[in-house]
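Here it is, the structure in full.
One protein chain is absent from this view; the other protein chains keep their places.
Coming up: chain A.
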Amino acid sequence: MKLKSLLVGVGLLAGLGTAHAEDPFKVGFVYVGPVGDLGWSYEHDRGRQEMEKYFDGKVETTYVENVPEGADAERVITQLAKSGNDLIFTTSFGYMNPTLKVAKRFPKTTFEHATGYKRAKNMGTYVLRTYEGRYVSGVAAGLLTKTNTIGYIGSFPIPEVIRDIDATYMAAKSVNPDVKIKIVWVNSWYDPGKETDAANALMDQGVDVMLQHTDSPAPLIAAEKRGIRAIGQASDQSSFAPNAHVFSVRDDWAPYYIKTTKAVMDGTYKPTDFWGGFQDDMLSLASINDNLPKEVRAKIDETFEKIDSGEFHPFTGPITDNKGNLVVPAGHTLTDVELAQVNWYVEGIADEVPR
């Protein structure tokens, strides 16, 4: 790899003598966690690397990791725009307003913000249909629980997380009418210690299958120690819990990063609100454990197929929220815009969304 970039460099220098070498297309990334988190930021960075490999020297990428959501983010994004990046991906919900602000100041640069809803002429958004993975997870959890209590470690009560809790619970209930869900918020995307504490608190209260919407593998390690089941998120976390691990819902951002970068390079880019899931190969079930009962495995595969083929959408009415209001009428499937505004728990979740 080093040798190759050296050769590219030499080639560029040689080119300088005769004509101006073409500047590589520059793409910047902003990550909320460390790239070594083995979760959210790790997967974005894997997508970045694959994208860079795909363009084979024609695209140059930089990234900034561990950027707090807020004033710091605005500074980092501005810096990336100033230093000549043509396209900038900002990869956390809290970067939405900073990204929009900077996008207005740098109209020639293209911005893409993950998980947000604000767009501009030069700013699009993209998100994963994580609820698809959660729905399959919920089916597995509902079948595997013996105490009829599944647990969910939440990060922040934003629509994406709430929607996934709903998907999980609806799925679990569809295979196990008696199932209950216990939800614990840790107010962090990434704090292995706190995630461990949350996992233990859930297990102390009878939870025997655990899901998480936080990024470290700590809850899986805790589950392995106590001999219960857990489902990994964002990246393949099977190595942390060989027995406990059911499967991981793995993110894959590379297809989108390649597609978008191509569009901006070709001048065909239009800001859109892109949602990628099983069908787009941006979500997959990684490392399904061999130690699952056969019928559970079959049900997992069946549910995956149904969503992947487009036959089934988890948010199809009638759906009632836990206060008794009909939130999705019969026959209606929530549109992406509506999905982005989910702020209610479905019927049967004995808890309230924190405000």
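A few remarks follow.
Throughout what follows, contacts are C-beta pairs under 8 Å (C-beta built on N, C-alpha and C of every residue); 3 or more make two chains touch, one makes a residue touch a chain; residues count from 1.
One rule holds for everything that comes next: contacts and distances are computed from a predicted model.
One chain of the assembly is not displayed; among "L-lactate dehydrogenase complex protein LldE", "Serine/threonine protein phosphatase PrpC", "ABC-type transporter, integral membrane subunit" or "Response regulatory domain-containing protein", its UniProt protein name is "ABC-type transporter, integral membrane subunit". Among the residues A:Val139, A:Ala198 or A:Ile307, only A:Ala198 touches the chain that is left out of the figure. Contact with the chain not shown here comes from a single listed residue; of A:Tyr190, A:Phe247, A:Phe315 or A:Trp344, that residue is A:Tyr190. For the options A:Pro34, A:Pro159 or A:Pro271, the residue in contact with the chain missing from this view is A:Pro34. The residue from A:Pro24, A:Pro157 or A:Pro255 that touches the chain not shown here is A:Pro157. Of the candidate positions A:Phe240, A:Trp275 or A:Trp344, contact with the hidden chain is made by A:Phe240. Touching residues on chain A toward the chain that is not drawn are 33-38, 66, 151, 156-157, 182-188, 190-198, 200-202, 204-205, 207, 216-218, 221-222, 239-240, 350-355.
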